[in-house]
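Shown here: the complex without one of its protein chains, the others still in place.
Right, chain A next:
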Amino acid sequence: MKKLIIGDHIVKSFGEGDERRHVLDGVSAFIKEGEFVAVMGPSGSGKSTLMFALSGTDDVNGGTVVFDNQDLSAASENELSDIRRTSMGFVFQQPTMLKNLNILDNIILPSMRDHRRNAASLTIKARALMKRVGIAELEKRDITQVSGGQLQRAGICRALMNSPRIIFGDEPTGALNSKSAQEIMDIFSEINEEGTAIMLVTHDANVAARTERIMFMSDGNIVSELQLPKFDGTDMDRRVESVTAKMLEIGI
């Protein structure tokens, strides 16, 4: 498979003078088209920072990030916005919906910017997505009138609206109980089946075990990787075991 995103010796540092330290210390990483990867590591190891760097949402202090043959570090703000809107989707841990809009409007919001004339077809698409993730009946609700799991599903619908080539999820199941988390992971697996690449940051071995490649981070470096066969609904226990074993091995 072709590589969709290539990060090469990415350096990201925070602070000034003596305080200055590298949060990403020359990290190289890639994501192939249609690949399902996870990033694990202790708190503060730089997982989120890596995700923001690879998606071009945050500028880097060194190295390059190339998305689909385009150098993100050289792209303008507006070009980055366009790429995010048309080719990427994001799902975060905390609800990141606009308070003023109902669930349906929140979902279609990013696509409405470019396709206002097609509001009707966008609505149809959004309803189909909502139905698929099991929140079909919630479209008119306010975001404060639904549960965390439902909100996260709506977030996934929003990320899928523009049929992105990759979805980034920063601990998308972090705030959910394990049952809800597994349901969300079922949705992610399905989306991945259809060819969308996914990069998840997670602490949860059960979540990571669903993916096909896991990058382990520590102190701003990728210290190890674990390759798994593509998940087909079986062998879950063995997969989880190998993830936990690897975590123990590198001490996280």
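Criterion: a contact is a pair of C-beta atoms (placed from the backbone, for glycine too) under 8 Å apart; a residue touches a chain by one contact, two chains touch by 3 or more; residues count from 1.
Assume contacts and distances are computed from a predicted model.
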Should one name the undisplayed chain from "Fe-S cluster assembly protein SufD", "Transglutaminase-like enzyme, putative cysteine protease", "ABC transporter permease" or "Monosaccharide-transporting ATPase" using UniProt, the answer is "ABC transporter permease"
Given A:D18, A:E77, A:E194 or A:D232, the correct residue touching the omitted chain is A:E77
Give the residue, chosen from A:D25, A:D68 or A:D105, that touches the chain omitted from the document.
-> A:D105
Against the hidden chain, chain A presents residues 48-49, 52, 57-58, 77-78, 81-86, 88, 90, 92-94, 96-102, 104-105, 108-110, 112-113, 116, 119, 122-123, 126, 142-145, 158, 162, 170-171, 174, 201
